[in-house]
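Here is the structure we will look at.
Of the protein chains in this complex, all but one are displayed in their positions.
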Amino acid sequence: MSVFILLNCKTYDEGTGINAITLAEACRDVAESSGVEIAIAPQIPDIFRVASVVDVPVYSQHIDGAGPGSHTGHVYVKSIKEAGAVGSLINHSECRMTLADIEAAAAALKANNMTSVICTNNVAATAAAAALGPEYVAIEPPELIGSGIPVSKADPGVVTDSVDAAKRINPNVKVLCGAGISKGEDLKAAIELGSQGVLLASGIVKAKDPKAALYDLVSLI
Amino acid sequence: MSVFILLNCKTYDEGTGINAITLAEACRDVAESSGVEIAIAPQIPDIFRVASVVDVPVYSQHIDGAGPGSHTGHVYVKSIKEAGAVGSLINHSECRMTLADIEAAAAALKANNMTSVICTNNVAATAAAAALGPEYVAIEPPELIGSGIPVSKADPGVVTDSVDAAKRINPNVKVLCGAGISKGEDLKAAIELGSQGVLLASGIVKAKDPKAALYDLVSLI
Amino acid sequence: MSVFILLNCKTYDEGTGINAITLAEACRDVAESSGVEIAIAPQIPDIFRVASVVDVPVYSQHIDGAGPGSHTGHVYVKSIKEAGAVGSLINHSECRMTLADIEAAAAALKANNMTSVICTNNVAATAAAAALGPEYVAIEPPELIGSGIPVSKADPGVVTDSVDAAKRINPNVKVLCGAGISKGEDLKAAIELGSQGVLLASGIVKAKDPKAALYDLVSLI
Partner (left out) sequence: MSVFILLNCKTYDEGTGINAITLAEACRDVAESSGVEIAIAPQIPDIFRVASVVDVPVYSQHIDGAGPGSHTGHVYVKSIKEAGAVGSLINHSECRMTLADIEAAAAALKANNMTSVICTNNVAATAAAAALGPEYVAIEPPELIGSGIPVSKADPGVVTDSVDAAKRINPNVKVLCGAGISKGEDLKAAIELGSQGVLLASGIVKAKDPKAALYDLVSLI
């Protein structure tokens, strides 16, 4: 089974602008030497410059359901695709979307051969997200995000139950888990719980040495 | 199969305050003489007075996922229950909610033995809503709402596909359809397409004689 | 100068349904014996039952800008007015609104001879709210809400600066302050800082004896 790691830069200064490029280079280097698939989700204004310069899969942190037209300020699928993104987070806990917009965003990505990662907060929401047929659902209990306590340790049941729920609804949907993930043992535990990988942020982005932290992350798989 | 009709008063003046009571009495009378289950969703400030005075199932037009606490202005499940509601619309197209809030609202209603009617805009969203296990999903193509063109005629496929999608995800979930419904033939067509009933509004609320319009609605079943 | 106290029930269980009536009676009794104007903002489904039973000014916790029409789930000015409300909070920190909706809500209340209390989070937002010409702007630094630390002590400058800003924009606008207010000394300090009164919630609603807490609140003015 292939493992997938998605690094979310959020709006951390350590992941903004030129810093996003440095992080992307770390993702690329560790992916190359470990064989693990590692992607980065920089801020939306940084997608183009990261994707232009670094050979790494780039995701958007958000996409709106809106199509072409009178939608000032919305994140339009063609715009992020032309900028170099290969997929997008949808419905992150810090950027919650309506069900209608989640569905429209996932459909827009699919129509453009891009990858959807729908974030959810619990098992029931994971089942609902899986019914939309994205490549990934990322389960992140909100109370653990940024806590430093890995979900794989604090609440392993939410991971296994999410994997089961997704499978029951649509066996093609893969589950990521997030919240508090930063170390090799966290990723290992996440895989052992049946997830396909992790969505993570501060543990790497705000690490003293992000590349070393990424090497540690993949060290046990 | 029992048929369910839910009359949404929206913020029409014809369904506000004392007018909501008159509409509720019409629902009660037509339900009694026809044997069809008819419920009303008045505006939230009108729930108590309608439920206190008229023997009819009363639904809220909206409920937030928020529990007890610091949630000024939110619609709290215990508040609508104490006011006399037996259920609520969730995620109406005019009051879209995040997936997280839809899930929390449905869970709060279930925990209080109340009925959830999750509104959706297309087949994929119906599948997602069904995964949350509500009593009803109400499919309403937004472009037909208030159009006077019944969804059962304009887009019968969206109804049958929604029924199929819901059944595939959770056979206990019943499907209502809405948008443009006002006449007996519309309801009959909706039932024949596999739905359990209809969610409707202006066709009755703004009718010259709402009670006569309701009698017409149930005349062919 | 007349002092105004507005008690916000939020979605506290202690302020839901029948409990809102008990709190409203306490407001009425303390208002009568002290001569201070005390109003209550119960949850929206509770407006009618509180206003029907207790002789006290009743405010809504929220109002949408929407007028009559296809606005399912929205809080419509005529609905809360018919239910017995005399005014409404607008833009509480737990129910933030767009500028366009704040303006529409304040205009709708004014057109119905009802009282607007626009909540704001800092001095600049107070100036903006004052430009809309409401009766009251209520400044509540979000970090102090529910903290138990009264804004009048923790950040007296935000109160005096808000009073100045409002006066400069529109001398008819009165300023309330909120966040952490519960005791007589807090209200006294708030008045001395130039505000017209307070918006408060947990300090009274969750007090062991809310009526005693209200008596204490007005004891020093």
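Worth a mention:
Each chain gets a letter, A, B and C, in the order it is written, and its residues are counted from 1.
Heads up, the rule we're going with is that contacts are C-beta pairs under 8 Å (C-beta built on N, C-alpha and C of every residue); 3 or more make two chains touch, one makes a residue touch a chain.
It should be emphasised that the depicted structure is a prediction, and the values quoted were computed from it without experimental measurement.
In the full assembly, the chain not pictured is in contact with A, C, by the touch criterion defined above. In the complete complex, the hidden chain is touched by one of A:H74, A:K110 or A:K167, namely A:H74.
Within the complete assembly, A:A201 is the residue of A:I5, A:L144 or A:A201 that touches the hidden chain. Residues of chain C in contact with the chain left out of this view: 91, 93, 96-103, 107, 120-122, 124-125, 127-133, 169. Touching residues on chain A toward the chain that is not drawn are 8, 10-13, 16-18, 41, 43-49, 60-62, 66-76, 78-80, 82-83, 85, 89, 92-95, 145-146, 201-202.
The criterion applied here is as follows: only the chains that are shown with their structure count from here on.
If touching chains are joined by edges, the resulting network of the protein chains shown is an open path. Chain A and chain B have Cα centroids lying 36 Å from one another. Here the CA centre of chain A is 42 Å from the CA centre of chain C. Chain centres here are Cα means. That of chain B falls 33 Å from that of chain C.
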